[in-house]
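Of the protein chains in this complex, all but one are displayed in their positions.
Labels A, B and C are assigned to the chains in the order they are written; within every chain, residues are numbered from 1.
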Amino acid sequence: MISAPLALINEFLGQPPNASEHGYQIDHIIEFSHWFMGALFVGWSAFFVYVLIRFRKSRNPVADHEGVKNGVSTHLEFAVVLIEAVLLIGFAIPLWGKFVNEFPDTKDAILVHAIGQQFGWNFHLPGPDGQFGRRELALVSNTNPIGLDPNSPEGHDDLVVANELHVPVDRPVIIDISSKDVIHNFAVPSMRAAQDAIPGQIIPMWFKPIKTGSYEIVCGQLCGLGHYSMKGMLVVDTQEEYQEWLKERIELGGGPVQPPTEERVADRPEGEPPPGEIQGTVLPPGAPKVADPTGAGTPVPQNQPPP
Amino acid sequence: MDPSADLTSHAPAAHDPHHHDEHGHDHHELGWWRKYVFSTDHKVIGIQYLITGLIFLFLGFTLMMLMRWQLAYPGKALPVLGPMLNVLFGRGSMPEGIMAPDFYNSLGAMHGTIMIFLGVVPVAFAAFGNYVVPLQIGAPDMTFPKINMASYWAFFVGGIIMLISFFVPGGAAKSGWTAYTPLSVIADSGPGHHIIMNGQTLWLIGFVFLITSSLLGAVNFITTIIQLRAKGLTWMRLPFFVWAQFITAFLLLLAFPPLEAAAVMQLMDRLAATSFFMPTGLVVSGAALNISGGGSPILWQHLFWFLGHPEVYVLILPAMGIVAEILANNTRKPLWGYKSLVFAALVLGFLSFIVWAHHMWLTGMGTVVSAFFQTTTLIISIPSVIILSAFFISLWGGSIRFNTPMLFATAFLPMFGIGGLTGIPLAFNAADIYLHDTYYVIAHFHYIVAPGTIFALFAGVYFWFPKATGRMMSEFWGKVHFWPSLICMNVIFLPMFLQGMLSIHRRWYDGGQGWALSNEKVWGLSGFEWNVPISIAAWVMGLAQIPFIINFFWSIKYGKKVNDNPWEATTLEWAAPSPPPHGNFAVVPTAHRGPYEYSLPGRERDFTMQNEPIRDSDRRAYEAAAAAHD
Amino acid sequence: MNESNSPAASESVVQAHPEHDDHHDVSKHIKKYLMVGGLLMIFTIITVALSYFDFGSHKANIAVGMLVATFKAGLVAAIFMHLSAERHLVYQILIFTTFFVLVLFWLTYLAWYDPVVR
Partner (left out) sequence: MEIPYTTTARPDTGLWNAKIGIWLFLASEVMLFGGLFSAYIFLRLDAAPGHWPRGLLNVPVGTMNTAILIASSVTVVLAWAALKMRQFSKYKFYMGITILCGIVFLVVKLAYEWPIKFHHFGAKITPAALEKYEPYLGNAHLREGGYEPRVEISGHLENPEALHDESIREYHIKLDAANAEPLNPDNDRPRFWPAPMSDKIAHVSKDDVQLASMYVPKHSTFFATYFTITGLHGLHVLGGVIVFIYLWLPVSARLYKRNPEQLANRVEVAGLFWHFVDLVWIFVFPLFYLL
């Protein structure tokens, strides 16, 4: 149910195509506000340029004490108020309501917990039983980054994957977002979805992918020296591919693919640059600049400064 | 009086034989230190603020030019300079000339902090406010000269602490100018970091000094404007600049203290291991933190943005004030809609306290709160529209002189317009889901603060320079400063909107190189590749400032000498000698009319100063004007 | 802030009211100060006592405690700080300040109260 792809300005400004059901609405707001801004900009610019030329000193040596006497500006300001009100009440507020209030029925949805950490995402999936296992702080370790209790009845079949999340197309995805250490932001630009990952809080977010492909998950909040490379992948599969992926994961027995290694600046000896962080995620000259964008299934470039 | 002495000179005893200090008993001449360094004269303090603030602006700019290297050429060694900087800032900042991610983050955080709190606030508010406001209201000085001095020195100490923080182990603060917790609390701590002498702690301590400075300044400004207005200078006869400073002072007075409280709490979190901003169950580097927990990271954001949003109007209101003065002067006609300007500015000031959470759309805000903040944010755009419209309309019917101050002031209008307009999509939280923390936001606010505020500051420097020194800055070199600056600013910041729409996020050390999204093409270059022209423009912009700096210092000594009112302006500061002596006015001025009586019909000159008594011919003109409006 | 001052154009210099704290006046106030001091002491004891009384819920106790404290603070402000007979201008400053403090309290509360939940 995609409405007419109206996003002219957005495309003109380089926004990547939308891949979620609600995304076009967000694009519309951006679009409309840009039309509005554009009209004001063009109108005032024309006025501005005209005035600067028409009333320059050489052309108009004596100024008029009064200047403009009519009330055009009042009408203009009134129009601005009106348009902003329409955008606000007609679009923005209802859409936000939809985004944060009208969560889809959990029975149809894919449920995921996303737990951010410096510098990567852990995804916790409920496994075949559809129930999330218990997580406990005390159990957190390098091999168990989210502190999942493997002995809990719901937890033994849970899946934990690092950085790459697969979901099937055309089904709503509900992600409960949280963080272990600092604030991150779980942003999937192509899905027009983003939400802060705040330690001590669990904030739900949802979207419904409508196009298969793999999409970058951006960390949109400064979270330390590896912030720029805190990349995840959201792979939208067809239903069959998704089932296959799930099966594969279950056979692997859950657990993280690659436990995110951690490296804190604070702990390194004074003055010593962190190992390899310079070469880091900055690709060597000559290397392809883009991490394989179609690379569904290929290992995701690891989060933190690699060795 | 001899204006050829240096910038801060005034002719003391001659104009003011009865000079008393506060206690009114000693008559001796002030020594050099009391006169130029620990001075209580608002003009000297204003100039101290100006010079210190400009130096900090330049420093903030320099940090940015370094960052722009990394953004354009990530991972490449900065030739020549890089290894030297590595020595200067300590091993690990730029090993072999390649910028480390930590150092990049330090530069970013300190660029923001320095530009805003050590550059623009001191120059726009403190320097111009100190120098110009008492003169414009016909006052001999600030109400509390000693507090005024204390304010400058608190600022100075705060600035020095911020500078020192670059050279401590681990480097300067690196958690952004917003210092979001818990990142900022765990940053710069642990082995290798001194408990006090580390970046983030020094940042906080420096901040407390800066806040104190602003508070002292604000108290002084407000009292001065209320109490020391000259006879006849009613509220509706105040120059708009004075209004702008008055409102700005209130913003500082009431918005800064909650941040001071927050800074103290963050200091406690860092020094006394409290958990004001630290929730339960943090695991950092695989180990649980030994703290009580129970705090809230969101609390910090609320307190920060409670200041943060009023702060952005602190950055823009004085700039609008400066532009208003210069527009009226160089169109040779009154500001259009003076009353609505004042009213809009008051509303702006008031509303700026209740919009702050628009910086926090993505922190898990429910519909009620977000609807409230969206509404207030949109409402606050209306007074800005009114102000800008009034400025534009003021141009109509003028006889526009394009001197250097006017060029900068006119350029301010569309630049602020672009910045302000692009705030609107950000105000819709649904749109901000996509735009949050991308370069779109960076472009939005830089259009306001860089070609906006900074241009207004340049305009103000060129405009009031003859008042402070008795000499003009060179017009030619002023224009050489203006045109490249205007072009570079736009080449720098326009492409950032594209980058933002491509979802290149801010505070990315690699400029987006490692991201597929950033490498999409738009307008011929990929988002990442756009960094190169941007950076080049930023460096050229640096070159474009050289004429200004030279012009500034050269003109202090060798500029063309001019009379007391070279711009043929109307407000009271131009009735004082240039430079004004201690105590400012030889004769206490009385205001008889509004601030912008340009091109009054029936007058031989096209400007009528505020202290000129009303004549019969004026009366007739006023009546005619009143009739025309009915 | 303009309303207060616009009428007070210095061209038509408004005669200041006689200072409220005239010498004789002050001696009259002394008793009042002592009484207010006594009242504050008594209410301090009342606050303490009330806190050991169960008003049904802890919230109710907090509300009562804050009510009494606000009353006491009001006394200090009105009498000791002469706010009961202060100039217009001071009120204006304080009205805005009070409003913004309440905004700070109320909105941080609201933001806490209205999270995104599923």
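The definition used in the following text is that contacts are C-beta pairs under 8 Å (C-beta built on N, C-alpha and C of every residue); 3 or more make two chains touch, one makes a residue touch a chain.
Every value quoted in this text rests on a predicted model; they were computed, and no experiment measured them.
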Identified contact with the non-displayed chain, of B:V264, B:V347 or B:V562:
B:V264
To test your reading of the contact rule: which positions on chain B touch the chain that is missing from view?
16, 18, 20, 139-141, 143-145, 147, 215, 218-220, 222-223, 226-228, 253-262, 264-265, 268, 272-276, 280, 290-296, 299, 302-303, 306, 583-585, 588
On chain C, residues whose C-beta touches the chain left out of the figure:
5, 8-10, 13-17, 19, 21, 23, 26-27, 29-30, 33-34, 36-37, 40-41, 44-45, 47-48, 51-52, 58, 61-62, 65-66, 68-69, 72-73, 76-77, 80-81, 87-90, 93-94, 96-98, 100-101, 104-105, 108-109, 112
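In the analysis below, only the chains that are shown with their structure count from here on.
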Testing understanding: with touching defined as stated, what is the shape of the graph linking the protein chains, line, ring, star, complete or other?
complete
Just give me the whole-number Å value for how far the CA centre of chain A lies from that of chain C.
47
Cα centre of chain B to Cα centre of chain C, whole Å, reads 35
Could you check chain C for residues that touch two or more other chains and list them?
115-117
Two or more partner chains touched - positions in chain A:
100, 201, 203
Could you pull out which chain A residues touch chain C in their complex?
100, 103, 174, 176, 201, 203-204
Residue ranges of chain A touching chain B (in the complex, touch as defined)
10, 13-16, 25-27, 29-30, 33-34, 36-37, 40-41, 44-45, 47-48, 51-52, 55-57, 60-69, 73, 76-77, 80-81, 84-85, 87-88, 91-93, 95-97, 99-101, 117-118, 137-138, 140-142, 147, 180-183, 185, 187, 189-190, 192-196, 198-201, 203, 216, 218-229, 231, 262-274, 277-283, 289-291, 293, 301, 305
Of all residues in chain B, those that touch chain C in their complex
226, 229, 231-236, 246, 250, 254, 258, 298-299, 302, 306, 342, 346, 350, 353-354, 357, 364-369, 372
